[in-house]
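Note that one protein chain of the assembly has been removed; the remaining protein chains are unaltered in position.
Entry: subunit A
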Amino acid sequence: MSKPIELRPDETFVVNVGPQHPATHGVLRVKMRMDGEYIVEAETVIGYIHRMHEKMGELKTYPQFLMNLSRMDYLGAMGYCHGHVLCVEKAAGIEVPERAEYIRVIMVELNRIASHLFWFGAFVMDLGGFSPLMYALQDREYILDMMESVTGSRLTYCYFRFGGLYNDIDDEFIAAARRFIPRMRKSMAKYEKLVTGNVIFRKRLEGNAFLSKEVCRKYGASSAVARGSGINFDVRKNEPYSVYPEFNFDIPVFHECDSLARYNVRMAEIEQSLRIVEQALDKLPDGPIMPAKAPKIIKPNAGDYYQAVETARGSFGVRLVSDGGKTPYRLKLRSPTYSNMHLFDETCTGMMIMDALAFMGSLDLVIPEIDR
């Protein structure tokens, strides 16, 4: 008979969370060296869903690569397409009609709400509450239905074009969006009561995973991760692009640096996005959605171009190096989640595994977007 295993008092063991694990929301793997329930050391392993988007960008022509962007982040695809089209338009000197830019902003903001709603549901489910997910998905469904009626698909939109849009929005969409805004505000009050005000939820997140400003800066964090730590940075305000300067909206910033602060930032952002959509619908100008002389073949002048946008997950950047040909010489996609995720290794040392998973949820990771 074999002898029972005897553990030394300082013995540690390794737990592999993922690549297929419900808490990692995708194919992220975290190698955790554990001392009982406490994490001694953690290492995130990525690359399980690497699809060579940057290389594809170099091989395909500009219009052919356009639909790849919405495959990066399946929850907030519009923002990524926006960054790419803005960068190529800047490089090729294409003028965008005002109406098209307004519709782009409406779509991006609605998509941001949809993305935050999904995160909200999944995050609360990570912590053990199931019914908020169902309510959040129901609200998200209204947005997806609206999007589908205009763009033709529910997640991977491929709606923006260089110079404008694929097709125009109709009165039905505008009416649906106007109906959606008060409905969403009502739902937000419900979430406030059901989740934000819940004592168990608050106790779980208050003081969980303290992220200092320095750590956020060191890793280049953006979105709610940085704004929950008191860094007032939002590309829409700091480096304004598109028609954002014409809208009146605030950037929610919280200084508590814990998971609850990150949660609060995203919930407040939903309200701000609703405000932007409301104003954009009021101000929506008439006119064409594509420029009169939209070039068929895109050939930007040789040069180095960069465009950053604020997506649901943070500051997304496209760097385009063109040699004047039909395909880019180099296309670098700066993914916000990649920076946000790398905080995890350092911060979760010494935490209990359940707290670390709550922390991971508060980072809002979308793995295909990290791996690209």
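Simple rule for what comes next: a contact is a pair of C-beta atoms (placed from the backbone, for glycine too) under 8 Å apart; a residue touches a chain by one contact, two chains touch by 3 or more; residues count from 1.
FYI, contacts and distances are computed from a predicted model.
Per UniProt, the protein behind the absent chain is "NADH-quinone oxidoreductase subunit I"; the candidates were "Phosphoribosylformylglycinamidine synthase subunit PurQ", "Spermidine/putrescine import ATP-binding protein PotA", "Sporulation protein YqfD" or "NADH-quinone oxidoreductase subunit I". Among A:Ser153, A:Ser212 or A:Asn232, only A:Ser153 touches the chain left out of the display. Between the chain not shown and the residues A:Ile5, A:Val199 or A:Ala292, the one that touches is A:Val199. By the touch criterion stated above, the residues of subunit A touching the omitted chain are 60, 63-68, 71, 131, 135, 138, 141, 148-153, 156, 158, 166-167, 190, 193-194, 197-200.
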